[in-house]
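Missing here is one protein chain; the remaining ones are kept as they sit in the complex.
Presenting chain A:
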Amino acid sequence: MPKKPSAGNTRPRALLEKIYKTAKTIRVFESEGIKLYRRGLIRGYFHPYLGQEAIATGACTALKEGDYIASTHRGHGHCIAQGAEIKKMVAELLQKKTGYCKGYGGSMHIADIAKGNLGANGIVGAGTPLGVGAALASQIRGSDAVTVTFTSDGASNNGTFLEGLNLAAIWNLNFILVIENNQYAVSTTIEESTRETELYKRGESLGVPSRRVDGNDPLAVYDAIEDCAKLCREGKGPFLIEAVTYRHTGHHVNDPGSYMPDEKKKYYAERDPVNRARQYLLDMTDLTEAQIAAFDAEIEQEFADAVTFAEASGEVSVEEFKEFLETY
């Protein structure tokens, strides 16, 4: 299993700790969330981010306050990495009034504008122009804020990919497009979807500096985004980063992923992003296994508390809904 960090052998403990805790929080949220789904507490769709934690974690950790992200239908990880409150996320999934969207949105529509999260999205590819729009708003305001849109191999075959990135390019926006290449558009393989599977090359065709990174290595993603964000703030944006990864599961909780070959799952399991973040802690800090186990317990407790909070919360009434509609 690869142990070496992407660059150098020393990193601030605070950074490595933040990366590990974020990745682990996403892992716990998704694993425990699936259990809640199986118990019937969560309805509708649930697209787990399991296996892709390094990307949201690395990218959002490299951003500053005031920066924006735009997310996808597989958005829990981005939301957590951008600093969302777990209890408000769980409450939203349980369709409660105390959730981020008061139960009006659900898994695919959590947004947290105050934290710069423009929202998850049920339409594949929509986040690209939306994120470019936020970057445009920042430029018009004279702000140096950077916007990261998380998109996917699937969305890269949608017209919004070209239209959005091209607008960011001609206007030199502080915009970073992160393609989470998990190699499937639902169940269709990347090879079936495009002749050129090295997706970063599409950015190059638009004059956007683009590169590919190991999407299962949180530090590799962190370094790439930190670098791009810095250059953006110097007026050199936009950028494209293709992060290659693989899902642990099928497209959503009810898709067993029967089309995912065992050898590939094994290959990526050996490069599991949360284990990698943990290994960085052990290799580059003086933290012990016991101390890391204490972090884990804290994260698990936070999730358990969030479930308790959500279960105790009420729901928006039909009367309140109708009152809201009066203004809609």
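The definition used in the following text is that a contact is a pair of C-beta atoms (placed from the backbone, for glycine too) under 8 Å apart; a residue touches a chain by one contact, two chains touch by 3 or more; residues count from 1.
Here, contacts and distances are computed from a predicted model.
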item	value
Among "L-serine dehydratase", "Multiple resistance and pH homeostasis protein D", "PH adaption potassium efflux system PhaG subunit" or "Alpha-ketoacid dehydrogenase subunit beta", UniProt-listed name of the chain not shown	"Alpha-ketoacid dehydrogenase subunit beta"
Contact with the hidden chain (one of A:33, A:103, A:215 or A:237)	A:103
Among A:22, A:57, A:71 or A:160, the residue in touch with the chain that has been omitted	A:160
Of A:68, A:200 or A:222, the residue in touch with the unshown chain	A:68
Residue of A:86, A:130 or A:281 touching the missing chain in the full complex	A:130
Residue ranges of chain A at the interface with the undisplayed chain	68, 70, 99-105, 109, 111, 113, 118-119, 121-123, 126, 128-134, 136-141, 159-160, 162-164, 166-167, 170-171, 316, 324-325, 328
